[in-house]
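See structure below.
One protein chain is absent from this view; the other protein chains keep their places.
Now for chain A:
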């Protein structure tokens, strides 16, 4: 599945690259008319959107899904069916968004989609909906993959692999997946507001109806800036794997690198305003965000110098992957330095939205995403296929790519400062920019030739013989993989004592192969892997992994149906597709958390582990927890909207407009609290064996949650709040709908737990379902508290 995922993302990258070539051809000479303005706007919108949403992020997730199990010596990630769901969503969403250009209805508002250009239905068409809904769908799949990766890193490590022994790639996966978890939801919240405005006319971004276009910019860049680091950190992670290999020594400064990665992630959420330096925000906040943007240099510098120090301390073996790695570092450093320049506010006032920024971001992405990916490709190809790629072709490709990238993007620094704005389909000859643009165009074709050489190398690979195991003589766990890899992955799951076990643990490979470690056999013929504790990787259970199934694919297509049908305003079919999605997901969940035929099984060395776990030790609980963190983040995006509107209006709610009052919101809150208390009680009762009490409590909780929906919506409904008149009504309605929809999901969860209990799939000792439902209710209670207190009381306080 991971390999298909990677291949699909690679194809989307090639497609987006071709779009860029058409653009460069159009810009080769001034006043060119190869493509029309309309086509050009679709090209650059799709190029940026595809590279970001269909290539960079999915590529990271795909590669991680391929190599994470190997890095952890696990048989597979904890939720293979979730990976499958993510892949099918990605494929369907990607084809839907990219295919639109063949029908001349591709999005044309830029990848940043600033309203009101994109929300006014008289100024933008179907393309805007395709962008919003198609990519929201992809965002859901990205978050799903992030959940999978986080749980994988936290719960599926081999015994003994404490956090400080984790391969750095796993650390970066953890950091980046957590970033995805907190970065994508604000955008999903923004998408929700955006489509409410486009499809239903609710007012969020129209100044004349109390909205503000800047709200979108905040939500977009709270996502958009971390996105830059989300796609850059995985490359650093690849370097952190291959530089020790080609220096034949441990990476220097492991703790600094981990701290730097975490620090980068943390800082990246505090920089978004540097995309908005020219929007007229107060100078003091610009100064703050300028300083914060500079600060990100420090963790980045630490990581780069750790690599340099490792190379200097070790015995360097020159190789194609290392050539790509060092070459991309050189390019990245230039991009980083221009990044410091544009983080300086006055300079940004000149450079912003010019080709200088195009140069900067492409240097960063070439050096920080694409070229490192080629390094990773040449490094890990033997791991996946058992064969090395050609050194000769690889080196040729590198130099062509290196020259092409510099020739394309270096002149753009100058053309930008000489007055060339971004996103222009043409430029007049009188500006004197023809020469620089022609150079960029030639560079782009050179770069494309380099990509072509890589593709040829890949295409020749099947004709080459298999090589030896661990061909680079690396020290990390993933290189245990055999060229003729078996179906079940690693032979036995090892005990880890060092960061580079192949180098440092005597006879390591032989012991793994001879099955001298854990879980060497699958007596019951089931796919199993070991679950360990989060901090110190003590084994706690053996879990059985899902088998291949069509359910995830059907669920992905049904969910895709919701988004795609909504794009074409087919609301009833979309609703039906939504119901189908729900049914398929419930059917899918029904197969999980099965009660095993025996409570425990031995994994070797006299250790016996349970086959069933629930609560905080279980992967399912963690997946729920992580998903709900993302959900709470999206919710906080909406709440941010409420308070943002309050700050930009002198009176909010506006004079003459009444809110939902406080009675109905308080009733909704009380009912949600009752539903929560019933669930908590049901969990406790079930644990004590009071199954009937637990069932009654679950039923009562569900009833209470359903009634809370009515109470929650009654407030704005009965006070006649119209979401189309003013942003106040719109934001109140959207938050009320969000929370009541969550109450509805809560009720479904409670009824699901009830059904599991009735069907005998949940018992006092096997209570994973009810514990996960309880966890959901904790988050629901928090959401309800914030919602109903804000909507009910804040108008009086403000």
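The rule is short, and it goes like this: a residue touches a chain if its C-beta (ideal position, glycine included) is under 8 Å from a C-beta of that chain, and two chains touch if they have at least 3 such contacts; residues count from 1.
Rule of thumb we're sticking to: contacts and distances are computed from a predicted model.
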Query raised in the report: According to its UniProt entry, is the unseen chain "Cytochrome aa3 subunit 2", "Acetyl-CoA carboxylase biotin carboxyl carrier protein subunit", "ABC transporter permease" or "Xanthine dehydrogenase YagR molybdenum-binding subunit"?
Result: "Cytochrome aa3 subunit 2"
Query - Of A:262, A:309, A:703 or A:755, the one touching the omitted chain in the full complex - result: A:309
**Report entry** Touch criterion as defined above, residue of A:3, A:18 or A:207 at the omitted chain
**Finding:** A:207
Report summary line: Missing-chain contact, candidates A:398, A:425, A:612 or A:644, resolves to A:425
Query raised in the report: Who touches the missing chain here, A:287, A:522 or A:758?
Result: A:287
Report summary line: Across the whole complex, the chain not displayed is touched by chain A residues 36-38, 41, 109-110, 114, 116-117, 120, 123, 206-208, 211-214, 252-253, 256, 260, 278-280, 283, 286-287, 290-291, 294-295, 297-298, 301-306, 308-316, 318, 326, 329-330, 333-334, 337-338, 340-341, 344-350, 352-354, 414, 417-419, 421-428, 430-432
